[in-house]
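Shown here: the complex without one of its protein chains, the others still in place.
Chain nomenclature is as follows: A and B, assigned in order of appearance, with residue numbering initiated at 1 for each chain independently.
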Amino acid sequence: MAKRSVIPFGPQHPVLPEPLQLKLVMEDEKVVEAIPAIGYVHRGLERLAQEKDYQQVTYLAERVCGICSFIHSLTFCQGIEELMNVTVPDRAKFLRVMWSEMHRMHSHLLWLGLTADAFGFESLFMQGMRTRETILQLMESTAGARIMLGTCTVGGVRRDIESSAFGEINTALDSVARDLDQMAPTILNDYSVRERLVGVGTITAQQAFETGAVGPVAKACGFARDFRTTGYAAYGQLDFKPVTETAGDCFARTQVRFAELYQSVDLIRQCMAKMPAGPIAVPVKGNPDGEIIARTEQPRGEVIYYIKGNGTKNLERLRIRTPTFANIPALLKMLPGCQLTDVPVIILTIDPCISCTER
Amino acid sequence: MRIFTFVNNVWQNITSRPATRLYPFTPRTPIAGARGHLQIDADTCIYCGICQKRCPSNALAVTREPKTWTLDPYKCIVCSYCVEACPKKCLSMNPAHK
Partner (left out) sequence: MLTNVKEISRDTLLNEVAAMMPQGYRFVTMTCVDCGEYHDIMYHFDKDYVLSTLRLKLLKGQKLPSISDIIFAAIIVENEIRDLFGIPVKGLALNYEGRFLLTEDAPIAPFNKPVVNTETKSNN
């Protein structure tokens, strides 16, 4: 038996945007076991949520994650609305979907760039970031901010997208789709990219089920598990099918995310076509009381908010389970058996977001 | 499976204009409606303190006597919740980022 050694991977590592440490037990160049260590960015947001009133927590929930922020506030608002029996106007639902999908696109493009960077394709990284800038501009012109949109509120949304802005959105989406078409042959068909991704970090469908994997990690194993299909917000009125692949390796996860980019473009277009007229918010009176679980689909997978109110303006308990939290056990199943050089790529294909994991 | 798939992109990138701006010399024009930073019209303010109560990040401090309104720009999360809450509409968002 070869001699075992332990390599600490992270918390500071060139490919990791966020602090995650993995203690890799190595046998020569092969990983035998991986032990995660997190806790570098724990902020105690769930505790802070108990001190603020529930309207303020909307903005706090948005800051759980720096990438999929809008969907966090959307999940929180949906939970509170269900607790207080508030019916959100139809137009607000469509607007929520539009911003959710914009967030999904910018998150996947950021992920695409970072993964390209992890396997050493710097110019593809820049290509991804350039395309992402179009979406960020679009979010700033429609919502007023580049990432922290702050447009979701209990009872609806705070800002309307006028139909006069649809032309601009369509132009931006056209340009994004063109950029994606340009990148597609490189990502999906290039020899050097496939060499780094195909057959690397494979997990079986059974392992994905046992570890409770969500989002693109589960979809790449053949599970069509997409919470959008339950039709929250306006997703029930839109036409789409969850993207799935069957290989379960890094390349399958890349394919899933890349196909979801096209899907998001399509969903935003459908929203603009089907957007009804009407109010964008309803006034909300009273305080939440009782327990509820709200779930939505984020770019990384399903997010869960457990909300417990006690009839006062402060919440009794807010628990957030983010998708990366559910994907870390799957990551620990992927790593054993791989080469040390593949570790950064495998970690990045689960799209880790450590700040949301620790909250 | 192909090789040299990126050559096309590289060629287009070489021949097209840069995607970035030469920042300090050519600043970006602010986008209308963006939440850049918080502004106050101090003449209409009645120092009621509602904005202070609403602020999720405790960035505002308002006192009635003497009449002061202080914003801690490092705490402010630019959510514009105070702008909606203001009864005299004296708070506003400037689209320029500070």
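Simple rule for what comes next: contacts are C-beta pairs under 8 Å (C-beta built on N, C-alpha and C of every residue); 3 or more make two chains touch, one makes a residue touch a chain.
Everything numeric in this text was worked out from a predicted model, so none of it was measured.
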item: Which displayed chains the unshown chain touches; value: A
item: Contacting the left-out chain in the complete assembly, out of A:V25, A:A165, A:V198 or A:I292; value: A:I292
item: Residue among A:G66, A:P185 or A:P329 that touches the chain left out of view; value: A:P329
item: Residue among A:P14, A:G44 or A:P283 touching the omitted chain; value: A:G44
item: Positions on chain A where the hidden chain makes contact; value: 35-39, 42, 44, 46-47, 209-212, 227, 229-230, 290-293, 295, 304, 306, 308, 316-317, 319, 321, 325-326, 328-329, 358
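Definition applied: only the chains that are shown with their structure count from here on.
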item: Residues of chain B defined as touching chain A within the complex; value: 1-3, 5-6, 8-10, 12-13, 19, 31-35, 54, 56-57, 77-81, 84, 93
item: Chain B-facing residues of chain A, complex; value: 52, 55-57, 59-60, 63, 123-124, 127, 130, 133, 137, 140-141, 144-145, 148, 150, 158, 182-183, 185-186, 189-192, 194
